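This report refers to the structure that appears directly beneath it.
All protein chains of the complex are present and in place, except for one that has been dropped.
Letters are used for the chains, namely A and B, taken in the order the chains are written, and counting of residues starts over at 1 for each.
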Amino acid sequence: MSRDVALHHLLGRTVRDPDGRKVGRIEELRAEIELHEQGNDYVVTEFHVGSFGAVESLAGSRFARDLLHRLGRLVPYDHHRIPWHRLDLTDPSHPKTLDTIEQLRAKQKRD
Amino acid sequence: MKKWAEVALGVVTSIGGFLEVGSIATSIQGGAQFGFQLAWAVAIGTVCLAILMEMTGRLAAVSGRSYVDLLREHMGVRFFIIPLVAVMIPSFLVLISEIGGVAIGLQIATGIAFQWWAIPIALVGWFLLWRGSFKMVEQGTAVLGLVSVVFLVGAIKLHPQWNAVGESLLPSAPSHDKVKYWYIAVSILGASISPYLYLFYSAGALEDGWSLTHLGVNRVTAGLGNVFGGGLSLMVLVCAAMVFLPRQIGVDAYEQIALVLATPLGRAGFALFLISLCITCFGATLEIALSGAYLLAQGLGWPWSENMKPANDARFATTYSILILLAAVPIAVGMDPLKLTNISMVLSAASLPVTVTPLLVLMNDRQVMTTHANGWLGNIALVLISLMSLVLFFVAAPLYVLGGG
Partner (left out) sequence: MTDGIDLRHDVLDALLMDRNRENIGRCDTLMLELRDGKPPRVATLLIGGQVRDERIGKWMTHLSRLFHGGKRAADEGVSRIPFAAMRSLGETIRMDVVRDELPSEHVEQWLAKHVICRIPGAQGKKEQGKK
């Protein structure tokens, strides 16, 4: 079973953890090539979720994103790279992480 | 050898192409009412334009993308609408004013009312855009526009106190009519720093195939060329100050404007003034129509180039055609070109933040600019220009209502 969702419907969506707490908004999707017999496909490997979501949507530029991330050290800013299998998209309008915020932060520290 | 030719041509293009109805009208009004006092507005406007043009030119040469391309790509289509509208509307009003400028010049020359000239001017302009190449449009009108050097000649013949002019290059407060003073200052800034100017320049860099080897040409063309061009604008102000202020002539009737060169240079001055007015405004007409087309085409990803035959970039060609022909209509039905010029200059000034502030981001993005990103000096300049543009945004409309109209 497969469903289709448009990229611009995912970008900016609020992501919540299993307890319903807000993790952030989807800011970017990373995709990589997956080789298989019929040819190559790009598949989404990571979702970048951050608390600057809305502003981030203006910051298409690397410089602006770096600036935001740098500001993020002064202002509380969370940024998570969530692997595709740790995000539940059964309802694409309400993405849910499979990890709680604490678990995500622990993973963040390890990176 | 070839690079020197390019540099020389670039400088010539900047000088010949600098004046247009906005800078002429605002400089004349400024000189007539306040003597040399507003020289600083011309100077600051010119320097800001030079900086913005150098940056958008460098942007295009280094990245191979025009400023509009990058605005769309970095802001996304939804936010791109903001600069799209914020540039299109004032630019279109300026376009109407430029056609008005040519029409007024022809009215004074022939006695035939300006309304009758509007459509013919637009048709000739359209024809040149339709059949001409980018180089022809850009350089043809600019080289002819060199006739505006006559303002320098006129200014010299009027024997102004040059040190007084020099002193006025520093900002000063007015002694009378404060609101009018600042209103004209804002208009002068809006005339000098019209967004279509650096958007067109950025697109032009791509039309001419600029690359990293053109960074020097860019700096000289944008820097030196504009400074010389701004100098001409200053000469218009000086002439107006020497001719109109002592005689307390309010510049209300169009025929009086020609006095600005007729007084120092007689009948030749009169004729050359009209020729300068017509050629420079006509050149600006072509440039603005193209700017609008570049804005839409590059933002939306259409095929575009003034070097392509219209059959291959139909939407692009349709856009500049509609813009130039539509802009003739208000003049043809008799709208006052001078009033329109004044409104459009103020709107240009107010719209600046939208096209200036994104440069702060783009010029520092190493992915776009690689090793040619702004240094600290460029960034300070850009921050100052951004702050000024924000001030202009807030004061432009109130000043127009209180001091202009």
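Some notes on this structure:
The definition used in the following text is that contacts are C-beta pairs under 8 Å (C-beta built on N, C-alpha and C of every residue); 3 or more make two chains touch, one makes a residue touch a chain.
None of the values given here were measured: they were computed from a predicted structure.
Shown chains touched by the missing chain in the whole complex: A, B.
Which of B:R247, B:K309 or B:K339 touches the hidden chain is settled by the complete complex: it is B:K309. Take chain A: the residues that touch the chain left off the picture are 1-8, 10-11, 27-34, 39-45, 60, 62, 84-85, 89, 92.
On the side of chain B, the interface with the absent chain consists of residues 63-65, 69, 72-73, 76-78, 81, 130-136, 206-209, 300-312, 314-315, 317-318, using the contact rule stated above.
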